[in-house]
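The structure follows.
One protein chain is absent from this view; the other protein chains keep their places.
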Amino acid sequence: MIAIISGTNREPSMSKEIALFYQKILAEFGSNTDIIDLGKLPTDFLNVALYKNSGKSDAFNPMRIQMKMSAKMIFIVPEYNGSFPGVLKAFIDALEFPNTFKNKKCALIGLSSGSQGGGLALSHLTDILNYCGANVLAQKPRLARIEASFQDGEFSNPTYLELLKEQAQAFLDF
Amino acid sequence: MIAIISGTNREPSMSKEIALFYQKILAEFGSNTDIIDLGKLPTDFLNVALYKNSGKSDAFNPMRIQMKMSAKMIFIVPEYNGSFPGVLKAFIDALEFPNTFKNKKCALIGLSSGSQGGGLALSHLTDILNYCGANVLAQKPRLARIEASFQDGEFSNPTYLELLKEQAQAFLDF
Amino acid sequence: MIAIISGTNREPSMSKEIALFYQKILAEFGSNTDIIDLGKLPTDFLNVALYKNSGKSDAFNPMRIQMKMSAKMIFIVPEYNGSFPGVLKAFIDALEFPNTFKNKKCALIGLSSGSQGGGLALSHLTDILNYCGANVLAQKPRLARIEASFQDGEFSNPTYLELLKEQAQAFLDF
Partner (left out) sequence: MIAIISGTNREPSMSKEIALFYQKILAEFGSNTDIIDLGKLPTDFLNVALYKNSGKSDAFNPMRIQMKMSAKMIFIVPEYNGSFPGVLKAFIDALEFPNTFKNKKCALIGLSSGSQGGGLALSHLTDILNYCGANVLAQKPRLARIEASFQDGEFSNPTYLELLKEQAQAFLDF
């Protein structure tokens, strides 16, 4: 099973739109995916799902189990304050260790409103996923100026579409 | 005003203990400090204080304003999953941009249960604070095996105490 | 004394041109600077100036001493293979430790032919300079598509000129 994680709880979000688009790309390659949307985290997530409460939240456990059951994971990662959203790391901190990520395979896509495409965000997240035991695909597209580049469900920037398709193919072979 | 941020909402936490200890070091140098304890974040923080709700949470705003009013900030940073806690980045994501950090001065202390002392956590956080406009003191003590090194409110490892005092002095001169 | 390090031994290089331009900016602010040009490293640098030979190369020692005597340093950093040039790190590896960098102040400017402006290069270099004891200015302009943005000794991109002037002023106040 492949999971696509929409990496923010902001609503609405470009991350969710790109997650849905990526799902279609993988469907064209014949792969079924589930979207895990951080916008669906329980309201009191920080207080009921971490540390001594890890694994005890009925509201969060379905997402937690879905992550554990996924062999491959694709993270859609918006750039907030020069890195990825705090809520994405809090989500990772609430997952079962080490079985969620150990020997799993991950792919990362960076989004930014500005010109960087989340390069540092992807570097930080690679460090964390490697620490947790997951191998990360080298190809990590950085989609800059995302609001202008993706509109009405389509990429106006054909290079970005090409990068995502190449990554998707490489990830299925990874 | 100098703020000391206890960088996790886990309770109880070594970070809170080290924050209180660091406050005593700075008091010996004649400096008053306030502790900002992420354990005191409102339960529904993720849903009421971020993005379109930024600045609108009566429960969070006192911490938000305190950060904005601080000229210098000291972050006590535990290592979770090879980086710092997600809740610390979510806290940063909820602060006023760019006035909270622009041209401010920050010092970082890393804590870990394991042998690393949070080196990658401090690197990631430096990237973020620099992006937000804050200058970060070069000296960033990494306190490894923190549970064994700090007991009953005292460091059993005298090197660590020395590192913190040297950092505190350098930070006051920064 | 302020040193401007042109961070590659490639010749000719955009780094050298930007170093000369930055020197003019600082001259307008009334500051004298010296340029340290890695294009001037001795041919056998790797074999005569490192490790057990540290400090023993008559050809390299003038640059080594100049770095040690500088209180502030500005690094012009081109992006090579997703980070900064290896020769720049080899240069740092050949300097006196810890007196070259301890308690010094550094500013970084990233250059790239592509769209990233060297974000990861600047992050890596910040890690290293902090490790060596130097404080790094938060403002680190990233100048992307540098060949198109800087021609005939002038910036065609006025934003980049503004970023450099703001950084130069902030660095003099740092």
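Letters are used for the chains, namely A, B and C, taken in the order the chains are written, and counting of residues starts over at 1 for each.
FYI, contacts are C-beta pairs under 8 Å (C-beta built on N, C-alpha and C of every residue); 3 or more make two chains touch, one makes a residue touch a chain.
A quick note: this is a predicted structure, and the numbers were derived from the prediction, not measured.
Judged over the whole assembly, touch between the missing chain and the shown ones holds for A, B, C. The chain omitted from view is touched by exactly one of B:92, B:108 or B:144, namely B:144. Among the residues C:26, C:63 or C:87, only C:87 touches the chain that is left out of the figure. Looking at A:26, A:111, A:134 or A:168, the residue that reaches the missing chain in the full complex is A:134.
Mapped onto subunit A, the interface with the missing chain covers residues 103, 123, 126-127, 129-140, 170, 174. For subunit C, the residues touching the chain absent from view are 9-10, 41, 43-47, 50-51, 80-93, 97, 120, 124, 127-128, 130-132.
Contact between subunit B and the unshown chain involves residues 115-117, 119-120, 123, 142, 144.
In this section, only the chains that are shown with their structure count from here on.
Counting the residue numbers used at the interface between subunit A and subunit C, over half appear in both copies, so the two copies meet with largely the same residues. In terms of the distance between Cα centroids, subunit C is separated most widely from A.
For the pair subunit A and subunit B, the distance between mean C-alpha positions equals 27 Å. Chain geometry summary: the mean Cα position of subunit A and that of subunit C are 36 Å apart.
Residue positions of subunit A touching 2 or more other chains, listed in rising order: 120.
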